[in-house]
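My questions will all concern the structure given below.
Up next is subunit A:
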Amino acid sequence: MINYFREIFSGLWSLFVGMKVTFIEAFSPKVTVHYPYETLKMCDAYRGHIELIENEEGEPNCVCCMSCVRACPSGCISLTGEKPEGGKKKVLTSYHLDFTRCSLCSACVEACNFNAIEHSKEYNLASRNKEDFHFDLLARLRERNQ
Partner candidate 1 sequence: MIREKLKQALEHLFPAGEAVPPAIVAEGEEPAEKTPREAVIETDYATCGYHLDIKTPPEQLIEVVSLIDQNDFFIESITGVDWIEEGEIEVVYDFSRYDFDLCRVVVRTRTDRDNAALPTITGVYAGANWHERETAEFFGINFIGHPHLVNLLLPEDSDIHPLRKDFKP
Partner candidate 2 sequence: MGKESIPESIVQLAIADDIIKIGRANSLWPLTFGIACCAIEMMATGGSRFDMSRFGAEVFRPSPRQADLLIIAGTVTKKMQPGIMTLYDQMPEPKWVMAMGNCAISGGPFAIKENYNIVLGADTFLPVDIFVPGCPPRPEGLLQGIIELEELVSDWKRFKDPEKAHSRQPSIRAQADKEV
């Protein structure tokens, strides 16, 4: 019989303890980042989709060695390059990234020996077309330079 009452009262007490916890929380400061009004700064390591790195002349560092293409587990990179007449090195003519199949594993960036690609810090992509995420990175680079 005593146990019966003890259970009731200890049970009630535990409920009040729980309510006290939420009460204290209610007066703690808010933690929300109001996204469209304020944004987060991504850390250096953050892995967005890849971007080409340019050299001083504003041209891509890429020498078309294809190691990123080979390293990619999902096969989402395709690039072409050609040797200009008289030139020694290959020049990148198109660098196409199908971001919709990327797994952001960083294998391409690590495979690159020429410091030609890096992860961008874009984190809030959304669109009505999925073709928007088939990036032409060379065009993006040119756009950035203008």
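Candidate entries met the following condition: all candidates are chains of the complex that A comes from, given by their letters.
Basically, a contact is a pair of C-beta atoms (placed from the backbone, for glycine too) under 8 Å apart; a residue touches a chain by one contact, two chains touch by 3 or more; residues count from 1.
Since this is a predicted model, take the numbers as computed values, not measurements.
Out of the listed chains 1 or 2, which is the one touching subunit A within the complex?
Among 1 or 2, only candidate 2 touches subunit A here.
Using the touch rule from the top, collect the residues of subunit A that touch candidate 2 in their complex.
Of all residues in subunit A, those touching candidate 2 are 29-41, 49, 73-74, 98-105, 123-130, 132-133.
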